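Reviewing the structure listed below.
A single protein chain has been removed from this complex, and every other one stays in its place.
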Amino acid sequence: MENSVIDAVSKVDTAFQFIFGVSFVILFLITAVTIYFLFRYSSKRNPEPADIDGNLTAEIIWTVVPIIIVGAMFWYGWTGFKALREAPADSYNVKVTARMWSWKFEYPNGKTSDKLYVPVETPVKLDMTSVDVIHSFYVPAFRIKMDTVPGMQTYTWFMSGEPAEYDIQCAEYCGVRHSYMLSKVIVVTKDEFDKWLNGDQQAQAEPEGKALLAKYGCADCHSMDGSVLVGPSLKDIYNRDTVIIENGAEKTVKADEAYLKEAIYDPSTQIVKGYDDMMPPFKDEMPKADLEKIIGYLKGGEKAEKPGERGAKIADNEGCTGCHSTDGSIIVGPSFKGLLDRPVTALHNGKKVELTANIQYIISSIKNPGEYIVEGYDESMPPYDSLSDKDIQALIEYFGTLR
Amino acid sequence: MSEIHKDYTGAKLGMWLFLFTEVLLFGGLFVLYSTYLYKYPQDFHTGGKQLDVFIGTLNTVVLLLSSFFVALGITYIQRGEKKLAIRYTLLTIIMAFGFLINKSIEWSAKFHHGIYPNSEHLLEMPHGEQIFFGLYFVMTGLHGIHVIIGAVVMGVMVWLMKKDNINKDDFVKLENAGLYWHLVDLIWIFLFPLFYLVL
Amino acid sequence: MSEHHQEHHILSIKTAGTVLGLLLALTALTVAVSRIDLGFMNVAVALTLATTKSLLVITYFMHMKYESRFFRIIVFICFLILAVFIGMTFFDVAYRHGG
Partner (left out) sequence: MENTNAVKSFYEDSGSSRTGIMSWLFTTDHKRIGLMYMYVLLAMFVVGVCLGLAIRLELIAPGKTIMEAQTYNAVFTLHGVIMIFIVVIPSIPAAFGNMILPIQLGAEDVSFPRLNLLSWWLYITGTVMALFSLFTGQGAPDTGWTFYVPFSEFTTTNVSVAVIAVFILGFSSILTGINFITTIHRLRAPGITWTKMPLFAWSLYATGWIQVLATPVLGITVLLIFVERVLGVGLFDPNKGGDPILYQHLFWIYSHPAVYIMILPAMGVVSDIIPVFARKNIFGYKTIAVSSLMIAFAGSLVWAHHMFTSGMSDTAVLIFSLLTFVVAIPSAIKVFNWTATLYKGSITLEPPLLYSLGFIFLFSVGGLTGLILGSAGTDIHVHDTYFVVSHFHYVIFGGTGFGLFAAMHYWLPKMYGRMYNKKVAKIAFAVLFVGFNLLYMPLFVIGLQGMPRRYYDYLPQYQTGHMISTFGSWILALGLIIMFVNLYKGYTKGPKIGRNPWGGSTLEWQTMSPPPLLNFDREPDTSRRPYDFKGVTPDE
């Protein structure tokens, strides 16, 4: 695998060298011959021009020779291109989402980042799309460039190589912050990468709990991403209001620790509305210690975290900070600094209104930015209705810290 | 100046070149139509079923008749029968109005059902149908504009014939206007099966 | 430089009438055929009929039959170019992978 991999960059570079080399020779010859003719056949040296209308042989020669040359150029170029397009089957997959004006990278375990972290000596395949306009993912060092098109999936791949950092630039014009749509590919050792991938952040805090979910087969019926398989999803389950059927009657309960323990050890007593009574009891199978770990995992984000830390990460990953500064300066949109409870003059349905940037207002501006346009700014923010309420809460908490 | 030389073939060549630009103007839309048909065959089928084949066929007949009348008008002016030439050119204009009235009935029916560009009803439809109706409005709309221009041109021709500016010996203007009108017909000949009969 | 011209061909009313009849018949045929489900062939048949109709219009109504060969060549080139534009776009659209 590695051979074909290293070939991608080197094959492209061979094509560069070949085309440049031939071009230099041709350009030099044409220029030299022209200058020589100007000198040799100037009207002083050669007052009587010869009577030549053309020469079929010469013309055939300089038709056929270029055909062969460009044929070769095409071939080199095409092999280079093919190498750039054929991602090895064992590539590490990362999802790339482009938006005005930042990149979001999503790894197989659901973790997201605004810089692309990859392990060394690994082929990395990027599956890309865009949420607003066309952007283009460009890493000069790897000779790769591919547009990200809304409503469409594109891909590219590269071989990560030694630990290093490389520039990512957006190569398709996308508006006022186009030239700031930069990021980096950060190549780290495999250990560092695993540590980074599974470190910090969100629900993946306790991989042990997750492993246990897999071990007991919970994940076969309960998703972690909100989708419904057989049973309810475990995403954000902790402290969720849940409607259950107990002894034939509907009842709303909070999915607290006690409830979850009960639901795992003796599921039949409290069946969530809309689901069948299918889950086996785990009372005998699962030791108490494992139960605690699983519940700890389901609690998720409950570990100690500096206030606003998660929000800050979301703001970076979702690209908010591409347009909104955190230091009071104006990039494209209003600054986040001092945003919470700031008085605002905005345009609403074409009319000016005065209001306060309270929590309600901020939620509405994130989900539906077109509703209120702050005076002096353009209507250019896309709606972020895919953000979960929890994420928005985290963002607001973060804004609160930016006084 | 231009009166000095009457270059009959030159005038027709110029007109044909202009017709080519019209063909390629619609050509861009045909590029879109064919690729989207390839992409959403089923939705185009469902979309086509919502159009009224009767009105479409009627309009095809109307345009074919109008083309026939233009051809007759040219034949008569060449034979020096000015009155008949004017009569058939006027008939062409009437056909053009007939076409437009038909078209507007059809469009307003669509509007009535909440189908017009960017309408809420349309936005709820599958992507392919949105594109189908998008193309439908753009292509028949652009064609409709050409029908209006053609009718105006024919009106001018009637006026010129009355002034005897167009006559037995100098009829290239009418012939060129006729060429334009035939092209409008020609485009409809393709639009009709592509929208009303698509399967 | 004025050029007093060769006589122009006058399209006879009989020919024009015949062409109109043919066009109407072909229209009826187009509608009728579209009622039969031939799958993919429906588009092909519809387009063939439309092309036949347009050839009739170009040949007789638009006098192409009586023009010089040069005119026929350029009309052909125009439609060829359009076909090339459509056809070559399909090198992209038809071979694009879903993901």
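Should a chain be cited, it is by its letter among A, B and C, assigned in written order, with residues numbered from 1 in that chain.
We take it that contacts are C-beta pairs under 8 Å (C-beta built on N, C-alpha and C of every residue); 3 or more make two chains touch, one makes a residue touch a chain.
Since we're looking at a predicted model, the values are computed, not measured.
Could you tell me which shown chains are touched by the chain that is not displayed?
Taken over the complete structure, the missing chain's partners among displayed chains are A, B, C.
Looking at the whole complex, which of A:16, A:92, A:196 or A:265 touches the chain that is not displayed?
A:16
In the full complex, which of C:25, C:55, C:73 or C:88 touches the chain missing from this view?
Residue touching the chain left out of view: C:88.
Taking the full complex into account, find the residue in A:182, A:197, A:271 or A:359 that is in contact with the omitted chain.
The one listed residue touching the chain not shown is A:182.
In the complete complex, the non-displayed chain touches which residues of subunit A?
That gives, for subunit A, the contact residues 11-12, 15-16, 19-20, 23, 26-27, 30-31, 33-34, 37-38, 41-43, 46-55, 58-59, 62-63, 66-67, 70-71, 73-74, 76-85, 132-134, 136, 138, 140-141, 143-147, 149-152, 154, 167, 169-180, 182, 378-380.
Residue-wise, where is subunit B in contact with the chain that is not depicted?
1-2, 4, 7, 9-10, 13-14, 17-18, 20-29, 31-32, 35-36, 39-40, 117-118, 123, 126-128, 130-131, 134-135, 137-138
Please give every residue of subunit C in contact with the chain that is not shown.
1, 77-78, 81, 84-85, 88-89, 91-97
FYI, only the chains that are shown with their structure count from here on.
Report the inter-chain centroid distance for subunit A and subunit B in whole angstrom, where each centroid is the mean of the CA atoms.
From the centre of subunit A to the centre of subunit B is 48 Å.
As a quick test, compute the distance in whole Å between the mean CA positions of subunit B and subunit C.
The computed centroid separation for subunit B versus subunit C comes out at 15 Å.
Provide the list of subunit C residues touching at least two other chains, using ranges where the numbers run on.
none
Give me the residues of subunit B that touch two or more other chains.
Residues of subunit B never touch two or more of the other chains.
Which stretch or stretches of subunit B touch subunit C in the complex?
4-9, 12-13, 16-17, 20, 23-24, 27, 30-31, 34-35, 37-39, 53, 57, 60-61, 64-65, 67-68, 70-72, 74-75, 78-79, 175, 178-179, 182, 185-186, 189-190, 192-194, 197-199
Quick check: in the complex, which residue numbers of subunit C touch subunit B?
Subunit C residues touching subunit B: 1-3, 5, 8, 10-13, 16-17, 19-20, 23-24, 27, 30-31, 34, 37-38, 42-43, 46-47, 49-50, 53-54, 57-58, 60-63, 67-68, 71, 74-75, 78-79, 81-82, 85-86, 89-90, 93-94.
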